[in-house]
Structure formats: C-alpha cells, structure tokens
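Structure, as structure tokens:
Excluded from the complex is one protein chain; the other protein chains are retained at their positions.
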Amino acid sequence: MIRRSFVSAVAAASVVCATWIAGPAHAQSDTKVFRFVPHANLAVLDPIWTTAYVTRNHAYMVYDTLFSEDAQGNIKPQMVDTYSVSGDKKTWTFKLRSGLEFHDGKPVTSADVVASLKRWSSRDAMGGVLNTFIDRYDTPSADTFRMVLKEPCGIVLDALGKASSNVPFIMPERIANTPGTEQIKETVGSGPFIFKADEFQPGVKAVYLKNPKYKARNEPSSAMAGGRQVNFDRVEWVIIRDPQTQFNALKAGEVDMVEQPAFEQYNTLKQTAGVKVIDFSPAGLAFIMRFNHLHAPFNNPKIRQAAMMAMGQQAYIATQVGVPELGRVCRSIYPCGTMYADENTGDFTGVPNLAKAKALLAEGGYKGEPIVLMRPTDLASIAKIPLVAKQQLEAAGFKVDFQQMDWASLLARRAKKDAPSQGGWHLFLTAWTAGDISSPLTMAMLNAKGDNGWFGWQNEPRIEKLKADFARADSTAAKKKLASEIQAVAMETSTHAPLGQYQSPAAIRSNIDGVLVTPGVPLLWNITKK
Amino acid sequence: MTTFDKLWANGAFRFGAVVLGLVLLMALLAPVLGTVDPAQMDYNNINRSAGFAGNFTLTDGSSVAHHFWLGSDNFGRDLFSRVVYGARVSLVVAACTAAVALLIGVLVGMLAGYFRGADLLLMRFMDGLMAIPAILLAIALVAALGASITTVVIAIAIPEIPRVSRLVRSLVLTLREEPFVEAARALATPTPVILLRHILPNAMAPLLVQGTFVAASAVLTEAILSFLGLGLPANIPTWGNIMAEGRTQFSQYPGNVLYPALFLVPTVLAFNLLGDGLRDVLDPKFAKR
Amino acid sequence: MLRFVASRLLAVIPVLFVVSCVVFLILRLAPGDPAAVIAGNSATGAEIEQIRAKLGLNESLPVQYGIWISKVLQGDLGHSYFLNKPVSDLILQRLEPTASLALGTIVLAILLAVPLGTVAASRMGGGLDRLLSVISVAGFSVPVFVTGYVLIYLFSIQLQWLPVQGYEPLSGKGGLWAWARQLILPWLALSIIYVALIARITRASVSEALTEDYIRTARAKGLHERAVLLRHALRNAAVPIVTVIGIGVALLIGGVVVTETVFAIPGLGSLTVDVVLNRDFPVIQGLVLFFAVSYVVINLLVDLSYLLLDPRIRY
Partner (left out) sequence: MTTLHIEQLSVALPTGADRAHAVSGLSLSIEPGQTLCIVGESGSGKSVMATTVMGLLPKELHATQGRVLLNGESLLDASPQRLRDLRGKAMGMVFQEPMTALNPVMTCGEQIDELLREHTDWPREQRTQEIRRVLERVHIKDPERIMRSHPHQLSGGQRQRVVIAMAVILKPTLLICDEPTTALDVTTQKEILSLIAELQREQGSAVLFITHDMGVVADIANEVLVMHQGLCVESGPRDEVLLRPKADYTRMLLKAVPSMTPPPARPSPGGEPRLRATAVGKTYHSRDWMGRQHDTVALQHASLSLLGGETVGIVGESGSGKSTFARCLIRLIDPSDGQIHWGQDEVGQRPESQLRPLRHRVQVVFQDPNRSLNPRRTVGQSIVEGAMNFGASASQAQALAEQLIEQVRLPVESLKRYPSQFSGGQRQRIAIARALACKPEVLVADEAVSALDVSVQAQILELLRDIQRELGLGLLFITHDLRVAAQLCDRVIVMQHGQIVEQGFTSSLYAQPQHAYTQHLLACAPGGLAHVTH
C-alpha cells in the first residue's frame, strides 16, 4: 500500500529529461538570414534627434542619401543623378534618379528632400554651417531641387555626403516636418532595407527585410558610395549585452557578425574555428581628454600645456585596447591616415615629458588644488582610460580627485558650468570614431564659441574664423592648409589632448564575405554568406 | 558545557569559524604576503599566467622582482595582491552591511512589535521599501552619492532591513507574552528597559543567524553590483569587482574569475554554515529536539 | 474572506503612493539627465536645454508629478523618452520572458529543495544532513554569472546540446520545445540559488515540526517513518516554506538582471538596468508601480495560501 517512493519518481523524470534535451543542436544557419550583433542597444530610431552611432547605423539600413563618401573619402552621387553649379557658384541644381520610391510605395520628390535637409541642418553642426550660406531652396519639378546660396560655399558636397552623425538622410515630407527637437514616430525610408516596426523589441532585436523595389546604382560598392546590393531576405539585429555571451554566440554560430567584440577576446577570436576577425574601419577611433577652459587651473594655458606634456599615448592603448597591433600613436588631432592628418604638433609628442610638465606646472603657479577627473563606471569601452590618466597626471605632480559615476551622470555633470568644487568638473575622457573628427567642421572639440561652444567652453575666435575660411575654400589643397593651421592653434591653446588611435575590428563567421571598409559605419549590404 | 563549547561541537559552526578566521587573518596580513599595490597597473605585465615570475614596475618607475602567484589581469595588476586586499573590502562590506541591517532592523522591529500604533505605519513603509527593486535603489544611490564603500553598504543593506525588522517584530510579539516580561511589568520596570534588558537579549540567537545570512548575501550582491558596473570603483579591489572585470575574457583567461571565486565561495559558505550552526545550537526551538 | 482581500488590495494604494513618490524624488535628485543622454556625445548645452524643455523636465517637481500621476490614474503610464513606445507595451513585452524564467526557476527549486531540506531535517546533525546543507549552501555561495558561464561553456560550447543565448516566445514557431531549450540553462543557473534558500527554511521548519507531540502520535499509529515525515511533519512546515517561496518569486519578478544579461533574455531586470542607466524616467516609474503591485499581489496570494495550508489561520 506504500505509495511509489518519492526518490524513484524523481529518477524517472530525469531519464525523460535527458532524452528530451539531446534534440537538434544548432539553429540551422540559413544563408538567406543574416544575424548581426550591434555594439550597443538600439533604442532611439531617429538619426537626426540623436547623434548615437547605433541609431546612425540603423538609419543607413533604412534611409538613402543624396551623396555618399567612397573608400578614398571622395563624395559620390547616390540618389542624385546629375547636378550643376551656376557660374557665380551660388546656385546648385540637383536632379534625382528616376524611379526612387519610399517603402510606403510613394515616389521620392524634391519636396521630401528639402524638408529632410531643413530638419537635418536644424540639428547638425556642419548642416548649421551650410545653413549660414543658404538663401533659399527651390523645387522647380518633382525630381529637381535647387539650392540658392548667399555666397559661394566649398562644403556643399561635403555636407550632403557627410559620413557620420548626423547624416542627411532623406525621409518622406510628412515625417521630415516633425521639429528637430521631437522624435519622429514612423520609420519610412527609401533605403535598401525595410524596417519591420511590428517585430521591433527594444533591448531584444530589430528586424529588416530586403527592399525588392530598391534601385541600386550600378557602380561597384566603395564604402557608403556605389551600388547597395542586398544578398539577404531578412537581417536581424540581435542585442546581446554581455561580451562573453557575444563571443559564445558567434562561436556556436547563433549569430553571423559581432560589430565590436571586447578587445580582450581579439587573440582568441583569431584562433577560433569558424570565426575570423576583419577590420572594416581602418581609421578606427581615437581617445581624447578634454579640459574645462572656464575654471582654474585649466583656464591657464600653461597648466593645460603641462597636462598634455604628461600624457603617454602608449599606456592608454595598452590598457584599454590591450592588443598592440590594434593601436597606434597619433599626435595629430585628426585621425592618422585620413585627409587632414598632420604630424607637426609643436611640443606635444604623445610621449610623457615629465620634466617639461613639472616646469610648466611651476610656471603656471599650480598650488596642488585637486583636479576633478570624471570616470564612467558602466561604459566598458572607455572605463579604463581615466585610471591611466589619473596615474600619469599624478606622476607629473597633479593632485587628482577621482569622481566615479555612471555615464548618464557624467553627461549631465559635463553640461554644468559650475565650479568643479560645486558639482562641476576639470577633466573628462571620451572616444570618437574617425568619421566624427576627420573634418574640422564636424570635430566637436573645435567648437570654440565660448559659452555656446562644446563642453569645456573654450573661447578661441581664431579657430572659428579659420573654420569659416575652411568652409569657403573650394580646393582640397586650400582645405588641407587651413586644417593644419587649425591644428596649430588647437595645439597652442591645447583645446584637448589626443590620447592615441585604435581600431576596433569586428568578428564574423568564416562563411561571410564582402564586408565594406568605411570610416566607422558597419554596412550590411554587399555582404554574402556561403 | 558553556555555550561556546556547544557551538564548537557543532560541525557547521566549526567549519564556518575556521574558514572565516583564515580569511580574516589573510586580510590582516595582506601587506606581508608577498603582495604589491593592488591598484598599480604595469602594462608590460598584462594577462600573465599563474605562477609567472618576473618584475613589477611601481609608480615611481622602478621595478621590483615579483612572483605573480595568480597571474595578472588585463590591466597588468597583480591578481594575487588584488584578491588578498580584496578580502579586506569584502569582509568590511559583509560586516558593515550586516551591522547596518541588524541595527536599523532591530530598532524598527522592536518599535513595531511592542507598540501597536507604530506597527501599522512602520510595516506599510517596510512593504513599500521592499517593493522597490534592490537594483534600482543601488543604482540610484551609487549615482547620487558616487561609488564608495559606504554607498555600496547602504545600497545592499536597505533591501535587507525590511526582512530583519519583520523577523524582530515576530520575535518581540512572542517574547512580549512571556511570563518573565509580564513579571518585569509588574515590577514597574519602564518599557525601554524591558525592551533592552529582557526582550533584546532573548532575540539575539535568531538575529545572529539572520546577520550571518545578510553578510553572506552582501558579499554576493557586491559582486552583482560590480558586474553591472555599479560596485566599488576599480582601484578599490573586492572579489566582486575583480570577477566582474575579468568576465569579458572568461574563455581566454578564466583565472580572473575563478581565482577570486576560490576565495569568495568558501567565505560565503562559511558565513552560511556559521549561521546554520548558530541556529541549531542557540535557537531554543531546536535545543528541545 | 472578501473583505480581507479587499482591504489588502486597498492597502496597495498607500504603498503605491509612497513608493512612487520616493522613486520620483530619487530620480529627480540623483545626478544624470535623460536629455544629456539623448543629445549624445557631440551635443552642445543649448541642444540639451531644448530637449529638456520638450520633455517637460524644467517644470517644478510637483507639477511634473501631478501630470504623471493624473495620466496614470487614467491607465496611461506615459511614453518612454527613448523608445518611442508606451511604457505599458514595454513592460508587457518583457513579461513573458520574466514570467517563464521566474516560474521555471521556482518550480525546479521547489522540486529540488523541499526533498533536500526534508531529508536533511530527518537526519538532523548526521553526516547526510551536513552534506546536504553544504550542497544547498554551496549553490548559494557562487555568483550567478560564474555558474552561467560555466554552464554555457559545458552545455553550449563543448556538448552543443543547448543554445548559448536568446529567447523564443512560447507562441513562436518552435513552440514549447524551442521555448524550453533556451531556458534550461538559465533555470539551472538560477534555481541553484533558490534551492539553497528554500532548503534551509524547509530543514529548519520540518525539524521544528518533528519535535511536536502529534509526530509521536503518528508514530504510535504504526505509520512508516516516511509517511510521518511527509504527511505530518512536512505538511505542518508548509507555512514558512510557502513564505520563503513567495519572497523568491518576488525577487525573480523583480528581474534577475545578471542571468538575463548572461543569457541575453529580454526580462524586466535588464530593462530596469537599461532605463535606469539612461534615466528614462517614465519607464522607471512605470516599472516601479508594476513591481509594487506584483509584490503586494504575491504577498496576498501567499497569505491566502496559508488558509489552505493551516486551518487554524482565519482572516
């Protein structure tokens, strides 16, 4: 009468489980689906409303651009078929390619283009500069629009073909009319992929389908320019937060590409079967340290100079990146290997010169007041460099008050102009992709308009004037000369300290090919999967 | 046989006490155990394997011969030094969290247990406190006060306070009815004296037990906070943030996670078994068995 | 009974009010500003101000709270600053993964912990008791991300039996099997912790029940020791066990951030961390209300279960 004993019941259950588990192992990797792991969680979908890189990358999938930059940095037409400039260089006429259509089936018209350009230039720095030149826009016909300038401007094409945030993407007029400070409600573009809004789960995944009606250009792809051939029916962005899980998922074949694997995994990735490492952005990224020009002691150029003398780029690369071949010393404020990079940077060599640093400190009358250095605790990609900065500044004789906080607090505190001891700051460090700092007009640190300049609020009219000349210059040689002059002033007034350049290669399955080289944007067209 | 002999006879208590004693000893003797400054980064000694013998560059640039018993992390910091010094912070976090949680918990629990009026108000507030997810509280505190030992202790202690106060309240409710408490009232002993002299000493046993469990979970929660980037800053090593930082390269250099775990697991185990031992010996309900 | 349930549910109102006020203040007083996060790295102070104005963050605190609470009373939890989705959708989307993770873990934990604790209690102080205690406590002593990585390394990488990460909804094409396969490892990693919690309480309350007189009566009836243990001791020990299970479920609903991060499961935990780090105020406040209500409901269910477990308890 004794009921079945408990122990044997549990034993039977576990036998059943074992057979049930050993079912099919892998999710079969179907060649018509591409699974991509972005470097961050895709939250905001409006590429104008925020400059976040992940939103920019998402927008490249869904929207199309008038012009786009090729691998050599030249601006090539994309949606524009032909364009002409009037004799006095004040009127630009653009004619769109025929048959361009939005995902909701409506044709792309010049009215859509003008509305999109207006919304873009209300938020983008370079767009802002362009706006100062523009008198008005005309839309003579559905496929032609005209830009009338007050005076000749050398950066029209540079602006319309701009590679990084905010990119002048073209949206339907009804959406583009949303004010720049408000987020758009719908994602409808004319790009190579269609965004499946219903399958979008923030923090989980985003789904894009191939746009069958997309009319790709017939030139070969080169960076953002050329034909945008799509070889997949469905692309899934899979959000995986934990770097170790990203590594495991790629190894197990559950995902096809990881945009930014942790640097520590680089060597192991190279030896892992079925996986290879590719560098789609040779120009890579760069670390910088920004001074607060408003408050003592860094309002004194000598003390800023002293801090720059203490900086050793090698240590930043070694600790944050850790893989020697991925990093390089680069003295220039522009990424080495891009158009305007220039080696002559005065005394700043990127190698610590403690003697000079101490001398400058003495000259500047530094009395040892603590320097508030902010460090983000939750952003792994730049969490380690402040520790290096603290060590190097202390070696030079600075006293450092190390403030640790999460990224959101740092962004908020960075925007405060109060004195460092009352909730303000002296120093913070961050990183930029090459695309953002390859042109003086897009480099935030060169926004030296004082109180309404970039954080740090440097007031240096010489930089602003040179940037205006740069915008008017029409030949590459002239632009190069002006860029070097800007760098010279930047170094003299130490706007910020470049702390080394590094690449952040992606990791892909070995059966993937055709990943385009770009100034930092992962492009998912042109890719093939065997 | 004094209470301590009875406790020592209990296997669980003995294991817990011995292990905790060893860890405490290691923490106190940290400077002499062949360690270097745990926060010092030497970037030409990155990711050394365990047992590597080389030399370690100090802040002033000079280098000293050093044996990397447990290798080094991806910062080039000596893992053995970080683990040994980490013991200090982890034990401090555990002890302080338990103390804070018990102190405030006893205060609230006693008031709620003895005075009907206060009971409703306090317990509803405790419910409210328990309803706020611990992670949100921790993040808000660390964000507001900056990451330091005190913030982390408060962040871990606050979610424990409602549990402790609920335990104390139930103890007070039962002890209140005991004849020796009624006799004290008949002897005109003032209420606060009754609480401190008669009720608290008899609630000590279950409180100590709860204290050890709070300490154990404190060491673990600190590791979780570090995992989320909200624990103590990197230059103050704790087992939690060593493991959290080492996790990105778990497949490549598992040592960064496993070596601290070799210390963390026995310590948390010791806290828990200490608690079990205390409960089995001191708790009157069990003594009867 | 109805009056008790009604009064307990009504008691939620003050708790919700207190909780929402406290959280509202913490968020506004803590440093960090959603506008700064939205504007991104290369924004200027002016742009941040524009966004703050648009989001209504410059109003006085009482006004902001008033606007928010009035909308909540009409059932609208507001819109996320970032995700352009109503807060309620965000929470609902994350509910199924969290629920599957929580329920699976608790069921597995109970199946392991209750027998473990009962056997340990019956052989109190013996070798087996100490061994079982160490096993259950060992589970509790390892941080979950360590167990998670080890499990993935063994079962996904080496044996390739189970997937590394991801979550397949139950209604998805894979159906039950695809759903379960994804969750086996997280269930294991998590339940080890709750086994320790539940086993200890089971051991304590069962061994306490074994000292009672009715156990002697049961034995005097000639019942087998196992029947005495299960039908008499365990049933009487049910109330404290159910209480700790209630606490466990509340913790699990609160989101197990680490497990969700390691196994890339879109639960409420990782949503909480995301929105708090981004200072997405409306979502945080919505989440806190949800947690408060679920916490109170769970407690109510636990209290009601007491009625089934112990006839002496009447509300």
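Note that the chains are named A, B and C in the order they appear, and that numbering of residues resets to 1 at the start of each chain.
Definition applied: a residue touches a chain if its C-beta (ideal position, glycine included) is under 8 Å from a C-beta of that chain, and two chains touch if they have at least 3 such contacts.
Because the structure is predicted, anything quoted here is derived from the model rather than measured.
**Q** Out of C:F17, C:W177 or C:Y214, which is the one that touches the chain we can't see?
**A** C:Y214
**Q** Which chain B residues would touch the chain omitted from the figure, given the whole complex?
**A** Looking at chain B, the ones touching the missing chain are residues 178-180, 182-190, 197-198, 201-202, 204.
**Q** Could you list which residues of chain C touch the chain missing from the display?
**A** 1, 3-4, 212-214, 216-224, 227, 231-232, 235-236, 238, 309-312, 314-315
Here is the rule we use: only the chains that are shown with their structure count from here on.
**Q** Mapping chain-to-chain touches, which pattern fits: line, ring, star, complete or other?
**A** complete
**Q** Using the average of all C-alpha atoms in each chain as its centre, how far is it in Å between chain A and chain B?
**A** 42
**Q** Just give me the whole-number Å value for how far the CA centre of chain B lies from that of chain C.
**A** Computed value for the inter-centroid distance: 22 Å.
**Q** Two or more other chains touching the same residue: where does that happen in chain A?
**A** 242, 244, 248, 378, 405-406, 408-409
**Q** Two or more other chains in contact with one residue: find those residues in chain C.
**A** If we look for residues of chain C contacting two or more partner chains, we find 30-32, 149, 153, 157, 261, 277.
**Q** In their shared complex, at which residues does chain B touch chain A?
**A** Against chain A, the touching part of chain B is residues 41, 43-44, 46-47, 59, 74-76, 139, 142-143, 146-147, 228-230, 233-235, 247-253.
**Q** For the complex, give me every residue of chain B touching chain C.
**A** Residue positions touching the partner: 11-12, 124-125, 127-128, 130-137, 139-140, 143-144, 163, 216, 220, 223-224, 227-228, 240, 243-244, 247, 250-251, 257-258, 261, 264-269, 272-273, 276, 279-280, 285-286, 288-289.
**Q** Under the definition above, what is the set of chain A residues touching chain B in their complex?
**A** 242-244, 247-248, 262, 264-265, 267-268, 314-315, 318-319, 322, 375, 377-380, 383-384, 387-388, 391, 394-395, 402-406, 408-409
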